[in-house]
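These notes concern the structure reproduced below.
Note that this complex is displayed minus one protein chain, with the remaining chains in position.
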């Protein structure tokens, strides 16, 4: 288990899964995608999460996506974290085992998308069963407390419970929630797990709360700005950090205006970098009209200058 | 499309998926299971729904479960309705196509368990894509407005939307919600779809609201009582219906006391009929102690007499 | 305590508080209001509840409203039930004491509108303090599980808790919730309290669930239809009950279309009976345009024939 203790370093992009116009996965653009990320200073990818529409892929596709990212990356991004959560336990376990075979750097899972645990103890028992199928691969809990997901109690309580229901490969939490007081407490827990913040508009406050690693959707096109804020804050230059954060919030406001989400993020990626194609149903691609308005709004706030 | 218009008749049991103690599916007891249901007057089965832990099965297992029920039933139960909803659209479509090939009598799906539609229109567009893969198989919408699921607006509005976004195989709604005013309105909608009530403790009020078909978990062991209430009500004998409903509520109270759910239902089935084995994680089987208390409580209310 | 045990009999209207156009209470129309109710077969009034905008009245106004209804009624309506719940305990206690002095037939209160109890035990302790200030006046718990109110656990559990935290004047629950399974269980509780259903579109299913008394907003103009359904059901004539219930649901649908609520109910009352004036801010009276459309829709379903 030489990979442990494992620590993500720097910025991770929560990457999209590119699709062709017929809805099939567009494996051919993944290498170019990685180029863009690396050029922007992004160091890691979080694959098949919410942004990656992992749960909208078939079991077979998820394996192929993992294999392709591993093969195409070829060491360029420092770490590949693969989300293996699915509808139920057996496929999640198989995806975990497959991930270890493929050789990703870490895996992540939340509760199953179907039948829900009733409390944190049942959640820990479930995750213990999942993580045991990838016994040498670092494991992150995917805490998603937004977008109609069910909140499972307090993450500090969860970390306490893990002392009773141990998961040997447990490394930390992908903390996609707005509750920075909870994040601040988790960052100070003596267990010392890594708490990776996942809500982009909270970047600067999350740094102040104690987060030092981020898994970000914005990093798909704004890695430089994101890293700039982190670097300024870590260097003690709050003034610069705040000025860059102002720019990030301008972008967040546009995302909020058009409805945040994967469809919109893919549209921005198309305008900014390369075309990741449409999302899968029930998501719908943004219309031509929205795309035009979006482009106009992004130009007004200097988005395209900020990413180059 | 000779199967349409399709109407479920009588009582459907929301059947469990039997597991062995190692967690594998116990296909061997399904024929015996059907025997019990038929003997109790149950006429249909709803397979791979919440009770059937469908979303906890692998893609491959779900196909095998569908094939086995079809083969083992051999016409004994009048109709087999298969839930094909999964994490995302492509597997749901494949399960729908497979169901048609197997020859089940109807399929059902709710929204995907992963990425959620944002409104009823997106839901209808999603279901249209699913149903189109089983073009001659009657389709039910699986409306689950309980257990932390996301509620998608009002079902009367949904029926209205289907007039704009047509699903040719649409037959009705498995209405698993406590809102009987909504159910009453849906039952009176001129579109004339079948509204199958799915919350057992509401049986008699749901009959009064206008429901005439039920998909019931209690029917796994209490088909006689359930049918008795339906028959008395339909025969205009409210006094008898109410007296039998009193008995049903006594049972509901015990289920409520120990926490309603699949694990408990499987324990009652074991005490009453045959052993369907443990549920899958994150569910946990009831303990020996709970089973003993449960048995005692069931004896006190005359449960075992009521089912024979 | 000669008034106990107390039982409401027949139908109660959840009456509006009439206002003048300047927002002051229009005490002058209350006698005429009672005339209409009595003519429609309504037997009781529930005063200063949600429909009565009780919490929007000042402390002083609430006392005057209670006094006026008592004085103007002069025995015409069989029972006056006064809601005394307010922001906090002391004013609620004073309103309860005042109600007893005025001589209303029963009082009702939910949790305070401000600081909330954290559980059913704290709720019972609070209500015990309130009810003790009106020691000879029957007390109903105002269970409001709709319109963004906080749900306080299960009412069957609450009745159990009252066996430990007794309220000597406790008579029953104004059960304004859609959960008829919970209502059915409460109706069968050995404590034998009266469970008064308060959600009008559920009338017929609620009767089947076991409710035998209703506190209804619709009764402000549709007392005859409401009583007709109750009478037909109680006489065992389900066919007539269902036919009349169809008419009630047509009306419910119109209320749903324009947004249910006090402002709309007052507009319907104006069209049907007498002008109760506008509601108080933050509610806004319906516009002239809405009123015209509402009238047209009501005409189409035969509303005006149904009420005369």
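For the reader, a short list of remarks on this structure follows.
Read from first to last, the chains carry the letters A, B and C; within each, the first residue is number 1.
The criterion applied here is as follows: a contact is a pair of C-beta atoms (placed from the backbone, for glycine too) under 8 Å apart; a residue touches a chain by one contact, two chains touch by 3 or more.
Quick caveat: nothing in here was measured; it's all calculated off a predicted structure.
The missing chain, though absent from the view, touches A, C when the full complex is examined. When the missing chain is restored to the complex, the residue among A:204, A:244 or A:268 that touches it is A:204. Checked against the full complex, the one of C:7, C:31, C:56 or C:290 touching the unshown chain is C:56.
Within the full complex, the residue among C:33, C:46 or C:126 touching the omitted chain is C:126. Between the chain not shown and the residues C:63, C:78 or C:116, the one that touches is C:116.
Think of the hidden chain as still there; on subunit A it touches residues 156, 178-181, 184-185, 188, 199, 201-202, 204-210, 236, 238, 242, 245-246, 249, 252-253. Summarising the interface, subunit C meets the missing chain with residues 23, 50, 53-59, 61, 86-91, 94, 111-118, 122-123, 125-126, 129, 147-148, 150, 259, 262, 280-284.
The criterion applied here is as follows: only the chains that are shown with their structure count from here on.
Where touching is counted per the definition, subunit A and subunit B have no chain in common.
The most centrally placed chain, judged by C-alpha centroids, is B.
Centre-to-centre spacing of subunit B and subunit C amounts to 36 Å, using the average Cα coordinate of each chain. With centres set at the average Cα position, the gap from subunit A to subunit C is 50 Å.
Within subunit B, not a single residue touches two or more of the remaining chains.
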